[in-house]
Each structure stands twice: as C-alpha cells, then as structure tokens.
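Could you have a look at this structure, given as structure tokens, before my questions?
Removed from the display is one protein chain of the complex; every other protein chain stays in position.
Chain IDs A and B follow the sequence of writing; residue 1 opens each chain.
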Amino acid sequence: MSIWSYANPVKFLALSIRVQPFLWTAALICLATGLIWGFFATPDDFRQGSTVKIIYLHVPAALMAINAWFMMLITSLIWLVRRHHVSALAAKAAAPVGLVMTLIALITGAIWGQPMWGTWWEWDPRLTSFLILFLFYLGYMALWEAIEDPDTAADLTSVLCLVGSVFAVLSRYAVQFWNQGLHQGTSIPVTTGARTVSDVFFVPLLICMIGFGLLFAALVLYRTGTEIRLRRIRALRARMERTL
Amino acid sequence: MIALLTRDLRLALRAGGGFGLGLAFFLIVTTLVPFSVGPHTDLLRVIAPGILWLGALLACLLSLDRLLALDYEDGTLDLLLTAPLPLEAAVSIKALAHWLTTGLPLVLAAPVLGVLLNLQPAGYGWLVVSLAFGTPALSVIGTFGAALTVGIKRGGLLLSLLVLPLYVPTLVFGAEVARRGASGLDVSTPLLMLAGITLGVIALMPFASAAVLRMGLR
Partner (left out) sequence: MPDLGKYAVEVVSAYGASLLLLALLLGLSLRRGQRARAELAKAEAEAADHG
C-alpha cells in the first residue's frame, strides 16, 4: 500500500473518518491544556506584563498561517503532476483555515502592539508580509469561487498558488529591504537551537503550537470530506440529468 | 509574431482600444492627490515619487481586463492556441503590446506629472528610469492575471484582487528607486533588484500565463 492509494476519494474518506475523532480529541486536549496553562498559570514578563500571554495565540496562529499555504502549495503540485482530485480539494479546504489563522495572527499582533509598541499597526516587514499573505488567501479563494468548472478551477488555482508562493517570498524580502521594522526576531530558532524564551513560557507555547497544528489537520480533513461529498453530489446530479 | 504585435498595436490605437485611457487615468489620479491631501507643496514633494508609481500601477491595471478578454470573445485566442506559434511567445507578444500602449506612455508622461506634484529636480531622471525598468514587469504579471480570469464573466474586480498582491515586489523596489533618487541617495541596490525582478518575470511568467490559458480554454 503506497500513500497514493489514499488518492481514491472513498479510501480517503474512510481513513479520514477513522482518524478524525483522535485528531479532534488530541487538538482539544492540547489547545485546552496549552491555553489554560498559558492564560492562568504562567507568570507575567517583567517588561511586557501580562500581554506576554498573547503569545500562546499569536505564534501558533502565525505558524499555521504559513504552514497552511505551504500545504496548499504541496497539494497543488500533487494535483498538477498526478491529478488526484482529493489533493486539489484539500488545497481548497485549507485556504479558509489559513485565512482565519492569518487573521488571528494579525489581530492578536495588533492588540499586543498597541500597549507595547504604542501603535496598533506598524509597517514592519513581518506585519506587512502577513497582510500580503492575507490578500493572497483572499485572491485564491475568490478564484475558486469564480470558476464554474471544478477541474479548471483546480488547475487555475493551483498555478496561482505556485506563482503566488514565489511572489510571497519575493515580497517578504522586498518589504524587509523597504523597512527594517520593530518586530522581534524569532524566539525559537530551530536551526541554531538557541532559544530566547525561558521554559516557563516555552512549554505551554509548544503545546499550543501542537494544538493548533492538530486543529488545522482535523479541520482540513473534515472540510476536504465536505468538498468530496459536494463533488459527488455534482457528479450524481449530472449523471441523472443525462439519463432523464 | 510581428504580425500579431502590429495587429495588437493597431487595435489598441484605434478608437475604443483603450489607448490613452490609461494616460488620462494617470493624469486624473495625480490631480486628485493634492485635493485629498491638501495643497502643501512640501508634503507633495515628499510623496510625489510614491504617488506617481502608484498612479502608473493603477493605470496599468485598468487596461488589463481587455488585454485578453476581447480576443477571447471574438475567438482569436482559440486560433492562437492552435497556431504554430508557441502560446508562450504569443503571450509575451501580447504583454509587449500592452507595455508599448500603456507602460511606455506612462513612463514618458510621468515627468510632466512630476511637475504638478513638485517633484525634486534630482528625481526626474530616476523616476523615468525606475518606471522604465518596472512597468514591463507590471505588464507581464498583468498578462498572467488576465489569463487566469479570461473565461470569467465580469472578472475585472477579481483580476485586481489577484494581480495587486503580485505587484508588491515591483512597487516596493520601483518606488524605492524613485524615492531615493529624489532625495539624492544611492539607488544602485533597489535598481538592481527591480531590474532582476523584471527580467526574471519576463523570462518565467509567460510559461505560467500560457499554461493557465491552455487550462482555462480546454
């Protein structure tokens, strides 16, 4: 059995229905633990006060906002190369989730920035990149909605996703060049391993990141299932019209 | 190829082709800016390069939806699809025609409008250079957007939503060149970046546009 056998919608649905209860429970447990721990049981930062608690939402949401686009990029590529419908539908299903994650990152960031930087919004490279990412999500979803034929829609949105990815990276460097910015650097550099966050904050943050990841996976599986069913309805209706 | 280019140019120059519309739009945007921010010459001088870049970008956007839509309606696109000429080349030619009829006039008109906005004397040269380097990228990226939305009725608004985020890198570096030029700073880094983006886009984007057209018209 290779992974491609799950490109069959029936098999995919069967697997996703089997896996989903575990995913939802795990996501709920992680999110509840991480957020409650973070909200009730972590100390205040000596400079940021209690606003440090916003990190448990802001960082995981931002992480998933980027990962969602990355996932869409991969599933779009799979659709273009191997033409598995499930893959294209998964990309479609992930876009609104990514959009909401981006929105959460932007909103929590603005609320945090107000007392800390003294402004809701700053044209800082990271903030600006996220705003651009938000626009990319909007455009991607609008294109899906606008095209009648589902296969053409999948094709065009996939190409848009590829081209958009290139331009998103370009924009990232362009705005970095354009304004140096206020946003602190990453607190958890994976490559060097030198964290600047102490364990008191890091452990609940890690749990929240896992929780957001699981929530994303569960949501995308569920929404992909919905899309597969909608597509099946369409096929059935089309077949009936032909036989009538 | 040349036949296609001359055909596109001739169509654009005839009445109803939209030639000059972009220019008029550019003029109107620049005249409206002082009304919206107030007639303070100092302020206008500071924002002039940015306003001119934004105006040029929007004027480019304005004529994009007719770039392929007219050819789609009268069937020319179907002919191009089956023509011996590779679709990538045809798309490049269409982008070139769009640039010649929209981008180039904007580049030439920008200094005149710069006078209206009190642009600093040092800025004129760099403004023209940055627009000359940047507007081809706008046309080529715009062709991709037009190709994406070609089959969609009333896709104009969607086209803007898709294309504008793609314009960000070009706008950032182009306006940076114009701004630095106007204040007498060194422009070589953003200028090189701008040129790099334009060249990269010209080289690669036609493939994406042609692929999208083939999928959309299948």
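We take it that a contact is a pair of C-beta atoms (placed from the backbone, for glycine too) under 8 Å apart; a residue touches a chain by one contact, two chains touch by 3 or more.
The structure presented is a predicted model; accordingly, all values stated were derived computationally and were not measured.
Shown chains touched by the hidden chain across the complete assembly: A.
The missing chain, though absent from the display, is touched by one residue of A:C30, A:I104, A:C161 or A:A174; that residue is A:I104. Considering the whole complex, the residue from A:N8, A:T33 or A:T51 that touches the absent chain is A:T51.
Residues of chain A in touch with the missing chain: 35, 39-41, 44, 49-51, 53-54, 57-58, 61, 96-97, 100, 103-104, 107-108, 111-112, 114-115, 215, 219, 222-223, 225-226, 229-230, 232-233, 236-237, 239-240, 243-244.
Definition applied: only the chains that are shown with their structure count from here on.
In this assembly, the C-alpha centroid of chain A lies 32 Å from the C-alpha centroid of chain B. Of all residues in chain A, only 132, 135-136, 138-139, 142-143, 146-147, 152, 155-156, 159-160, 162-164, 167, 170-171, 173-175, 177-178 touch chain B in the complex they form. On the chain B side of its complex with chain A, the touching residues are 144, 148-149, 151-152, 155, 158, 161-162, 164-166, 168-169, 172-173, 176, 189-190, 193, 197, 205, 208, 211-212, 215-216, 218.
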